[in-house]
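Here it is: the structure, laid out below.
Every protein chain of the complex appears in place save one, which is left out.
A, B and C label the chains in the order they appear, each numbered from 1.
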């Protein structure tokens, strides 16, 4: 069977997580997120982000996190601004609209939103109340195309949002990868300070399932549990989420796993660079988009699996390669050898 | 710490499930329900219910299963008929209404719906189009108060639904317990034949999470996957659901676990009967509702945890005791001793 | 053709309304509720209810008013408490649920909600967040079965709502009829004081279309216009609504029309009483529910149209008769003669 670089959720969980599940298995715990593990995770995260007023809610996946946060935060006439590459705009089967809210999409070069982008959307919607009211800004870090926000970019966005009474919400399905990228200058603490809400993704970073939603804005915390329940996200055995995040947050396993994924991607990136391959965008996280000739793609496909991301012309396409916490040195070495053999 | 009889999801998973997770952990599999385990589970269930035209979809919990099935099946003006004790009516924080549909509740003595109950709702809504149109009948087996449907009752309901162009949907969060009750005369096969859709609950019967939705009605299968995705129910690592159900369905583990839970409840029931205690309703599944005097409740509460279900008068209340696949013989013996010491 | 007592919207508009439409017809006015008539109506109503902080919004019908008010006021997890006879519960084709909110229905004898009724619903929903949160109380005055609230009843309800952080919203489709009933002790001013929002119905009291929503609670006024637009209620020619209410509120035409309707009903009621007929409920507004024998119903049906409201036994049913601003003395005299001839 081919080795797959298609995504970062092809394997199960980091072994320490399974161990913790086994060890705690027969102990009784409260249901619905009131287990000791989940409560403990809240304490740990509040400590890590240096925001004792934050609240933490564990859910099973990213689409679920996005739709619950957004529908809980907005009134019916309020809308979301996102990059056109944003997961909520293109890859969640209309989940946000299904809760009644419009998503405005902005075309970007690098998957990142900037104050100007948002201002243009606001300017184009001044005919109130005939046009929806923008209220929430959705960004992803790392973005869907592997890029990351700098501290200045995040702070600027947050200030813009504050001035314009907009909420800033960060999809952190790959937040670990963003924060451990070599070019990163943001910390987890910054997310406790410069966002209204964000989440720490577990699914793509070593958990079986799980995203930890953190709500900093106290007004938005109000009665949030009802929304989890109403949307079917409150697991009876919430311990499953609590135990996993407890393990991930112990001794910074979460960041070690993400850093490993990034490093494996960087090794592959360097190998491509060494043979003169260009990239669709410059990334330092676990997603890379090398531009290859058709026959090169065909050759690599013989023993490895990945998505052809974008056809550039009749002869060349960008492919997408994703590494994970589980991508071994052997696999990377093997793949790099294949790359070096490309002509 | 007190031993809890509050619910059947206080422990983790059956050890065989954890073992299977560990064994398969580092193998790569497709995401989003296209892994081999999930596909295999579909085959097994189709075989077990003797309906090769059914489709199976694995989701994480009961509220999620209910809201996705109901919102996918109905047009905006169509409504649901349920017992007033139905989980969707009282315990899901308005999840069904949040998808736009009214739930009509019928008061019942035993938590079970009968054709007459539904006919009354239909008769009271003949002023069309000023009143909603009933289209789906929701029942639970076992019910939220532990009772079960007989084969005749299910067949009668299904025929009534067929004649009235209604869908019959069965919430099977505790279907295992229903089918292994000593008074049961239904088989899994009957659910493949006499319902439009139903689900096999895993969460309350030994899984970490997971309910297996089975759609028999081919028209209702159409494009169901979109609804899973849109409501945030499509797990990236769908293998987590597939592996669990594969284990549960192997060698009938699913039914063995449920039968064990029922038997432990019956042992406790008999002990209560031996000291002359009455019950709120007669049940043969893993939920029992003994009626106790206040001081008896207080005494039992010293070392055991459970819900006081219904206050009957100043001196007596019914309590709810739930056993599970994990309730040990030792715990039952210990609790039965306490009962015998009650005065 | 038979004369119809089926409803109070069988004729067009009061002639003064049509005159006003004709006179203003060719003048240009702003669209979408910003015309002078609509603005003037707001001033008049604020004056009449002695609440200068109120806001007034004109919409075309009652179902529209109900669904917009309720969906604008509530967050997704909040629900409505209503009488089981409430228009939103039984006669609006699931309009409220279609906006995502559950309606709890309380059985009542007289169509009126009391604090105790609401308290019982609240008490039955203490398992938060697994059960929805009650947030809005919906009452109708006059009710759907013709009864009215006393001042004490309204004040008690409002105080209860204030204490329990509930909004009180009054469906006033027939508010004119309530306020001009001989047993009434409420004033329009009371509705500016003891409700969060209410509406003055025009459609059933002499307008072609139109209900005037009044929001007293300033927090609930915020950005209400967006909801009108989003739900398709903002008429391009809002003048149609403004002109009509301007006429209705001039020289108390609104109350004169309602009083006329009530009086015609009372004349018929007295005639029934004179021949010993009983009523399903005691009403003093424009709806009466005499209990007649089958052959009496048949006889009256020969030249008059009305609904058979409720079958009481094999021989008797209650019928519903509704009078309106347009019910003439001649018609009443004619009908009363028919009654006197009944045996």
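Note that in this section contacts are C-beta pairs under 8 Å (C-beta built on N, C-alpha and C of every residue); 3 or more make two chains touch, one makes a residue touch a chain.
Quantities reported herein were computed from a predicted structural model and do not represent experimental measurements.
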Item to check | Chain not shown: contacting residue from A:7, A:24, A:79 or A:264 | outcome: A:79
Checklist outcome for this item: Of A:93, A:216 or A:323, the residue touching the omitted chain is A:93
Checklist outcome for this item: Those residues of chain B that touch the unshown chain are 32, 71-72, 75-77, 99-100, 128-130, 132-133, 223, 225-230, 234
Checklist entry - For chain C, which residues lie in contact with the unshown chain of the complex? => result 1, 3-4, 7, 9-13, 15, 18, 21-22, 24-31, 60-68, 92-95, 98, 203-204, 208-209, 226, 229-237, 239-240, 326
Item to check | Absent chain, residues of chain A that touch it | outcome: 76-77, 79, 90-94, 97-103, 124, 127, 129-132
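Following the convention adopted for this analysis, only the chains that are shown with their structure count from here on.
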Checklist outcome for this item: Rounded to a multiple of 5 degrees, the Cα superposition angle from chain A to chain C is 180
Checklist outcome for this item: The distance between the C-alpha centres of chain B and chain C, rounded to whole Å, is 43
Checklist entry - Which residues does chain B have that touch at least 2 chains other than itself? => result 92-94, 98
